[in-house]
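Submitted below is the structure of interest, expressed as structure tokens.
Note that one protein chain is taken out, while the other chains of the complex remain in position.
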Amino acid sequence: MIQNPIPWPNGARCACVISFDMDADSLIHIARPADAHDRLYPISMGRYGPNVAIPRILETYRRLDVQQSFFLPGWCIETYPDAVEAILKGGHEIGHHGYLHEDPIEGPDQRYWFERALTAYRKYCGGTPAGYRAPVYNINQEVVDLLVEHGFRYESSMMADDIPYQVETAKGSFWEMPVHWGTDDWPPFAHYAEIGYMMPVKAPSVGLGAFWEEFDATYEAGGFFMLIVHPFLTGRLARWRQVEMWLEKTLATKDVWFARLDQIADHLDGLVARGAYQPRVEKLPYYSGPQGI
Amino acid sequence: MIQNPIPWPNGARCACVISFDMDADSLIHIARPADAHDRLYPISMGRYGPNVAIPRILETYRRLDVQQSFFLPGWCIETYPDAVEAILKGGHEIGHHGYLHEDPIEGPDQRYWFERALTAYRKYCGGTPAGYRAPVYNINQEVVDLLVEHGFRYESSMMADDIPYQVETAKGSFWEMPVHWGTDDWPPFAHYAEIGYMMPVKAPSVGLGAFWEEFDATYEAGGFFMLIVHPFLTGRLARWRQVEMWLEKTLATKDVWFARLDQIADHLDGLVARGAYQPRVEKLPYYSGPQGI
Amino acid sequence: MIQNPIPWPNGARCACVISFDMDADSLIHIARPADAHDRLYPISMGRYGPNVAIPRILETYRRLDVQQSFFLPGWCIETYPDAVEAILKGGHEIGHHGYLHEDPIEGPDQRYWFERALTAYRKYCGGTPAGYRAPVYNINQEVVDLLVEHGFRYESSMMADDIPYQVETAKGSFWEMPVHWGTDDWPPFAHYAEIGYMMPVKAPSVGLGAFWEEFDATYEAGGFFMLIVHPFLTGRLARWRQVEMWLEKTLATKDVWFARLDQIADHLDGLVARGAYQPRVEKLPYYSGPQGI
Partner (left out) sequence: MIQNPIPWPNGARCACVISFDMDADSLIHIARPADAHDRLYPISMGRYGPNVAIPRILETYRRLDVQQSFFLPGWCIETYPDAVEAILKGGHEIGHHGYLHEDPIEGPDQRYWFERALTAYRKYCGGTPAGYRAPVYNINQEVVDLLVEHGFRYESSMMADDIPYQVETAKGSFWEMPVHWGTDDWPPFAHYAEIGYMMPVKAPSVGLGAFWEEFDATYEAGGFFMLIVHPFLTGRLARWRQVEMWLEKTLATKDVWFARLDQIADHLDGLVARGAYQPRVEKLPYYSGPQGI
């Protein structure tokens, strides 16, 4: 089912990343800038992420010895330094996720906010992030150019393939770690009128069960399985219990490589360097101007 | 899965509250003030609550000897005094839920409507309510201050944790009994174009089955399980039959403390007073001004 | 679970009505009056009702010897006379459903359209309909008064109870045959952007399975089970096959009274006349003016 499967380390049949976007209450501040600071329900819903879900998730990862990738808006890095510290202490990776979860397509001053997020990263995490995921997946060419300019190794907001591929621009290239709505927790769990996301919340076993079906097909095909999930949604008690049980079962019975996205980029670079793999390439920009009629 | 579990009375493994918001037809009057009095379908849908569902629910509680918490807008207290009397007679608690289910964030004159609801409460229920739940969960700082000023013991509209925690302000504090969209019946059952809630109605066993999954995880973790449901939705025949069967089974086979929220506040106060528990504290206000960009 | 259950004929445990609203393409003409006549997809979707689904439904009813209630807008009566004739020939009942499925709350000239629908009824069906269902359930006081004025025996758009009840006004009264979103096929099956109904279409067994759960609880409680469904949705091949199989099974194994709504009104009148039943009464108008704040 996959045309050019990637050989995974130690013959693992599939790579697996549970990537968390820890947006906390940035979502409400960007959606309702005038009065969000006084909207206590969405703020509290967001705070559940860094304060309750992140410790729970990290404890599971620690116990199972798994390292994964987290994406945090710069404002969240500044506002929730304890969560940042705990994530890094667990050996996990933190990626760039905008400054206040601002939509790159809609926002002016992309460079300013992009670099302000880098400043927050540098101060709280040290160095530069290896990867980027656009808020609401809305990457555009300006952000692509910023990623190349700042030496990002990978990006994770696009959907042109099932498995990692290369994005090539005139000025440089990076790995794309592709996302998909079938493994994202907004559709099954997001019920958030203020940001226009009124999904009919699924039962934990139903919402997560859909993800495991995706995994089963990916495992069979020897592919790349990534969840794009959020602490305040998937880190809730009943849902995380299901993820935890799935992790325990999968680690015990399947030959899966759980890894951070930067480790996957390392592996891919190594394969390419020694001529062991030829990735698919998407050349950007796709179009020089409007195609509309 | 819970960092600081609460010791429940008599070693019960989990506390359980089925909290009903009896909004009746207040929802349509606040949504369509000009002509709601002539919209007979939503009025009749709302009246099902006090007139048909409440007697049914109370009969189940009486038979099973369970006391629970109900939240009523002041206007509903005035308009449906028989339901109020029956609820109180069953040993249940009635909490503050606005005057006409007005959204505190959108409405001016919060003090006026907040206190007018208190007047209705005083007249029909006697005294002052112990607890508050904001219509559409939209509590803000002004309401927090009113709660402190009027000596409320608990609030139930925020989501910063799985278990009760303390909200602390400069002028006083109260217990937060946290809510969650995974145990609220708007997402599975609300189909109400006039208030913008067009959910694809789930089967009774599917909608309620999601709640019981939440319970199972909460029970395993020794937590706090609260339904936030509505008589005109969950009190319908086929749905309530499922709740009733679940109640019978749970009471017979599990070690659960079914209680009113004010009783849970009592228990928590007792634990803190004798140094047996240290709650998590959220300090309000969260922000002194806009965080938006 | 039901406070004042109705004794059904011959000791049947439950009354059952599959009521069809045959709206055909009236829905698109009223929603997009300017260009609907040129919107061939929604017109054809609507025409499926009278031309394909109605013959299929009637054949099932004929074979199983069941008579049921259909509601047709006057324009549909005029436009699809063959369907009208076939429905009446099967011993079924046709009720009033507006003229072009116009929303009574939004439309001016209710008397004009109400009576124009009566004219169509008189011409194609003969006499006056016994019952009425408001398009989109949106009955108001003006329509209530028209029903009383024209001697309607029942109405079916409100939700104040699980079982039939009496609506009483200063000028007269009628039976209310209550509806419910849990037994309506818009939520599970309507996917119709032009009328703002974008439901995630359920599988036949899932959508109809929810209805059968409602039936099971109603049967257990000795109540009134009514489907509010549409030929172009529930009359589709795979869905109707499931209804047909449920009908066969239910007729063979349960003690159910399948009846037309006018027959149920007859039965209720008889019960009341001989003092065998005291119905619940809702007095209209509910309010003399706006209750909003």
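Quick notes
Should a chain be cited, it is by its letter among A, B and C, assigned in written order, with residues numbered from 1 in that chain.
Note that a contact is a pair of C-beta atoms (placed from the backbone, for glycine too) under 8 Å apart; a residue touches a chain by one contact, two chains touch by 3 or more.
Everything quoted here is computed from the prediction, not taken from an experiment.
Put simply, the hidden chain is in touch with A, C once you look at the whole complex. When the whole complex is considered, the residue among A:Asp216, A:Asp255 or A:Asp269 that touches the unshown chain is A:Asp216. Note that of A:Gly11, A:Gly275 or A:Pro290, the residue touching the chain absent from this view is A:Pro290. Within the complete assembly, C:Met45 is the residue of C:Met45, C:Val167 or C:Leu284 that touches the hidden chain.
Taking the complete complex into account, residues 1-3, 105, 134, 136-141, 144, 157-162, 178, 180-182, 186-188, 197-200, 202, 206, 209-210, 213-214, 216-218, 220-221, 223, 280, 282, 284-293 of subunit A touch the chain not shown.
The omitted chain makes contact with subunit C at the following residues, 25, 29-30, 32-41, 43-45, 47-48, 51-52, 55-56, 75, 99-100, 102, 107, 113, 189, 191, 193, 198-206, 232, 236-241.
Operating definition for what follows: only the chains that are shown with their structure count from here on.
In the Cα superposition of subunit A onto subunit C, the rotation angle, rounded to steps of 5, is 180 degrees. Distances between chain centres, each the mean of the C-alpha atoms, put A farthest from subunit C. Here the spacing of subunit A and subunit B, counted between their Cα centres, is 35 Å.
With centres defined as mean CA coordinates, subunit C is found 49 Å away from subunit A.
Residue positions of subunit B touching 2 or more other chains, listed in rising order: 198-200, 202, 206.
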